[in-house]
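Every protein chain but one is kept in place in this view of the complex.
Presenting subunit A:
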Amino acid sequence: MTTGLTRPDGPAKLTGTAHYAADADTSDALAAALVTTTVPNGRLTALHTADAEAAPGVVRVLTRADLPPLGELSTPPLGFPVPPLLEDTVHHEGEPIAVVLAETWEQARHAATLVRAEYADVTPAVPFGQAEDVVPHGGLVFGETDESKGDVTAGLAAADVSVTATYTTADRHHSPIEPHATLARWDGDQLVLHSSVQSVLFAQAALAALFGVPPENVRVFCPFVGGGFGCKGFVWPHIPLAAAAARVTGRPVKLVLTRAQMFTLAGHQPATRQTVSLGATSDGRLTALRHTSSNASAQLGDYCENTPHGSTWMYASPAIETSTRIQRLHRPGPTPMRSPHEGPGMFALESAMDELAHELGMDPVELRLRNEPEVDPLTGEPFSSRKLVECLREGARRFGWSERNPEIGSMRDGHELIGWGMAAATMDSPRSPSSARLRIDHTGHVVVETGMQEIGTGLPAMVQAVAAETLGCPPEDVAVRHGDSDFPPHTGTFGSMSTMGLGSAVRAAAESALEKLGAEPGDPLAGALAEAGLTELESEGRWSPEGGGMTRGRTGGYSIHTYGSIFVEVRVDPDLGLLRMSRAVGVYAGGRILNPLAARSQMIGGITWGYGQAVLEQSVFEPNLGRFLSKNLAGYIVPVNADIGEIDVSFVDDDDRVASAIGAKGIGELGAVGVSAAIANAVFHATGRRVRDLPIRIHHLLP
């Protein structure tokens, strides 16, 4: 199983036969288009729908009064805690106020432009940084807002060398190629939903609660997601809206968000402003670590990432203190985006570590090695597995780090300045329950069914591999069916949790099948069935972390995380400030790697994604309009091929049987962590400029 496995879903995707939500049969469906607020705050005082209603093809225009009564529901599973159509108070620009239903999508979209809204009490939107920092509350607060041990103030006072600096990260948008899309169809009190979601389970639970029907009355299909990155994790307003519109009109309704709506109705990664203080002895041992963050958030929901979280387990320090606050602003609700928490947070910590290394005159790899903890530095609990040192050493070796001249601006290639920088990476390891059903027929053919959706990461290949490994059969004998809420539930394809949970569940199902057959791995399955006098065998497998529900990395007396090191070479044109990443080496410890081919793809994508965070991605919040300015992929730029140099990805041996039954941990988000700090550190090495604000743009580096 350690060879690369190709994806069983590949041919379907390549030939266009893989069905995405918007591909569902819509011959009798109404097309829906949303009308959204154009101001960031104030009140909606009037809504004029007559022109839209009179437009060709329009069947109906729904406003709040037309919606059926909906049940109460919390965040999560909702992404934003307001009813799906606004009645009065405006929370942000781009919030739905009406739904136009027409025979065709073009008609609906055109008529949506004819709805006129009136507003009162609109004031300029307060930009991030100018509102009060407050302690967040509620279901969208990820973890503790304050954690500490020891006396940081004393530790800083006792330090031989200390650094304190403030770092900022930008608002960023995931905007996958496939926009959010939902087709809702009612049959009596049975709802069928085709929706592009990262969890059919969340969608099912949310719609059942909202419409007051039992969950088994709601069937959600989503075999494939055309990219999610977090923006399809929670249930956003258009999903219940499509279902409500279908209920009201008695016809199926298809609602596809426009690209612009993807920038206000599906979350984003909020901007952060972080301050890190590090104290160390002259031989580079930390005496104190303080990491605080102020994060942009919306008026409602209090979405709050645990930005400094990684700082609580990364390095041995007698005193550690972290805190996170939010600013409630008139802007769309944020949501997790690859990679939340540690993604923005490790930019600050790993930049500060580089600053400290520079102050100490010490090699930055060596500084990290000197602060490797034996046990979780915050809790004193053991690590389930921690191979950071191996990652650092192997990364340095593969990169050729020993050739680095530490002097600033000392490495050149002709006219270009060369910078070598590095950072450590880590992600928390949240885990969640999963299940699978396995069926073997008399020919020995195996089918595995699970509620998981294939989001582009290659999960069907993983399921195939685990089933085949456990049963001892060729992977080609295993077919995988997925993305239907009638299949055994899988929590969701998010948080880098799927391989651990689903892989463990598939293994349990396969083991149970062997047990029922009294067979050993590798026994021909057809023969085993015949011997047992069966024509078909079915087994179910379930897996959940201790406690049975979703957990975070620190559970069951262990500290469970993934680790990595990232080394980059940047080239800076000293006249033009042009920055390019010519090479990157990433070495990761993420538990047992089940499918090296898919894992490598994940990390290449992650490093590229991290380059975007470092150098390109920034959703400009336009203060005069009180909204994100460029709600499209022309104004919001992500990396293209030409930006990305050579990427070398490898994994160190790791096998974490505490984290999961199959030794795996999640790696989907790890690759994007640390890249921005490594690039900023390399830029410092090349130019002597310490850029603490992401993205690092040309104008930061112009002479």
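Going forward, contacts are C-beta pairs under 8 Å (C-beta built on N, C-alpha and C of every residue); 3 or more make two chains touch, one makes a residue touch a chain; residues count from 1.
Going forward, contacts and distances are computed from a predicted model.
UniProt records the chain missing from this view under the protein name "FAD-binding molybdopterin dehydrogenase", selected from "FAD-binding molybdopterin dehydrogenase", "Elongation factor 4", "2-oxoglutarate ferredoxin oxidoreductase subunit beta" or "Recombination protein RecR". Of the candidate positions A:Glu53, A:Glu622, A:Asp648 or A:Asp693, contact with the unshown chain belongs to A:Glu622. Taking the complete complex into account, A:Ser630 is the one of A:Thr249, A:Ser630 or A:Ser650 that touches the chain left out. The hidden chain makes contact, of the residues A:Leu14, A:Ala54, A:Ala157 or A:Leu576, with A:Leu576. On the side of subunit A, touch with the chain left out of the figure occurs at residues 38, 104, 106-107, 109-110, 113, 573, 575-578, 580, 615-616, 620, 622-625, 629-630, 634-635, 637, 639-643, 697-699, 702-703.
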